[in-house]
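For this depiction, one protein chain was excluded, whereas all remaining protein chains were kept in their positions.
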Amino acid sequence: MSASSVAPVAIERRHRKVPVRQRLFERWRRPLFAVIDLVVIVLAWEFVVNVAELVQPLFLPPPGEVLSAARELWASGELLANLRLSAQNWFFGYVAGGALGILLGLLVGSIATVHRLSMPLLWAAWATPLIALQPIITAWFGFGAMPIIVLVFISTVVPVALNTATGVSGVDSSLLRAGRVFGAGRTELYRKVRLPWTLPYAIGGLRMAIPTSLIGLLVGEMIGSPTGLGAMIVTSVARFRTDQTIAVVVVFVILSVVLVSLLDAVEQRVGRWRNSGTHG
Amino acid sequence: MPMPTDHRPGTTPDAEPAAPLEPAPVVPLISVRDLSVEYRVSRTNSWLMAVADVNLDVHEGEFLTVLGSSGCGKTTVMNTIAGLVQPTEGEVLIDGRRVTGPGPDRAVVFQDYALLPWRTVVDNIRFGLEMQPGRRRADWRAQVADAIRLVGLDGFEDSYPRELSGGMQQRVGLARALVAEPRILLMDEPLGAVDALTREVMRAELERVITATGKTVVFITHSIDEAIVLGDRVAVFGAHPGRVLEILPVDLPRPRSEQGVMAQPGFVELRDHLWGVLQGDARSASRGVAGS
Partner (left out) sequence: MAETVQASRTRPRPPTLSRVLAPFTWKFAVLAEVLALLLIWHVIQGMIGVWDRRFVPAPGDVIRALSDLYQTGDLMGHLTYSASNAAVGFVLAVVVGVPVGLLLGSSRWAYDIGGPPFWAMYSMPRIAFQPLLVLWMGFGSGPKIFIVFLMAVFPIAINTMDGIRGVDRSLVKAARVYGAGPVDVFFKVQLWAALPLILTGIRMGVARSMIGVVIGEFIGGSQGLGFLIYRKSGEFELDAAVGVTFLLVAIALVGMALVNLAKRVFASWYVEGAPQS
């Protein structure tokens, strides 16, 4: 109703009546299918393990057991304690990496020669498995929180710097010219044209860094650490408590989805002026 | 299924046939009857009336230009004739037979050229032949070569579309259409994306090539000059929803794309008239929106 009132009168007069059922279906088909998917998958999971007994519960615990394992981990405080540790490590590494990444990106993107010389290296770093450094970092920093933070840090720096540099160096040159015409000096040009232009790119880099930094966190915790969510995953498998494993994985998934959608929302807001032109 | 062929005088603005045609009822090659088309707008989940109650006849060998502002639904009418869009109401008849899909009797030249970027000029032109099962492969080469010569693409046979200017790309689009040997040529603002100078040149070329082939043409444009220069008749379209405002014949001698033709009194008179019709529609449309 509200959507059609925006349209010019002449068109509205011509609107054909769509059956209510069809209109409802068209609007809700996506969420509907998602819910059906979820129900089918959980039922199939339950069926395979509990009814048909095709898989031993040891390997794949039924949904109910996962739920009770999660409740148990929460009640004992084990989950919360490890979650807090993981969050801390991730936060330090991510914030430091994001800050340095933006600075590095601005530096690389603003100076043409530096840009030409360092972009290939940044691209190479982005393309390579940085987590392979984990054992070496552990050898350098010992066991504990430090190697985890460092791994998160380097997994963040590279995408943030790469995206920021792409943004700064790609400023529309006619905008810079326009700025100069209106009397903007060097610093003003930077503050009023280059930085606003770059902001969505930097946010985009931070968004790209969420999955990579979480991979860094997981690898750090799964291999070199007795604490944190990653360590819980490894130890619970070793103790054949797969119900706990899956519970922790689910918590981790929720965590990463929340972070990603948070950054997505920020990116949408900050980059509004970029997106507006695409539909029309 | 035999269809009634009478004009039903009084229901359409073009009830009086164009002057050079015989007054006796002739089966029009293209006949658009009471055509309405609606689209579903997925963003708002509502239906949009693009075209309403359009009636249009085009006779064999005629060059009809369809004039209207952008977004007035004239492309939709053309897509319906091409068989790319199904009518919501009404129908399109070719030679008295109802259109249900694309066919070899019709070819389209697109505004954005729509050339396959991974094919060279020759291979792009050949595309229409490839798709028609009845064609003999042995003849392809000669047919493509003829088309290339006709549109003036000699020397660019092995270029890729991206290496060509807009005007040259549209020559490829025209050659691709001609080589398919359709009875009807549908052209959707073929010069819309071409720069102004090239546009003048191409307009003259089009008049030359198409009058030479004697094809039936439906030509969509938003340029009043172009509509007059090229058309035997001009159909003026109004917007929101798209509908025929007026159809009028152009009785100017050909070739018209020469210098001086545009300064003739008949030309100027027509241009003023068409301009007035379009202005009137635009003004009433904007008043309608403001009043809501």
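In order of appearance the chains are A and B, and numbering begins at 1 in each one.
Quick note on the criterion: contacts are C-beta pairs under 8 Å (C-beta built on N, C-alpha and C of every residue); 3 or more make two chains touch, one makes a residue touch a chain.
Everything numeric here is computed off the predicted structure, so don't read it as measured data.
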**Complete:** Touch assignment to the omitted chain, from A:24, A:124 or A:262, lands on A:124
**Asked** Of the residues B:116, B:201 or B:268, which one touches the chain left out of the display?
**Response** B:116
**Asked** Can you name the residues of subunit A that touch the chain not displayed here?
**Response** 29-30, 33-34, 36-38, 41, 59, 116-117, 120-121, 124, 126-129, 131-136, 138-140, 166, 170, 211, 214-215, 218-219, 222-223, 230, 233-234, 237-238, 240, 242, 245-246, 249, 252-253, 256-257, 260
**Prompt:** Taking the full complex into account, what residues of subunit B touch the chain not shown?
**Reply:** 79, 82-84, 102-104, 106-108, 110, 112, 114-118, 127-128, 131-132, 160, 162, 176, 180
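In this section, only the chains that are shown with their structure count from here on.
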**Asked** Taking each chain's centre as the mean of its CA atoms, how far is subunit A from subunit B in angstrom?
**Response** 49
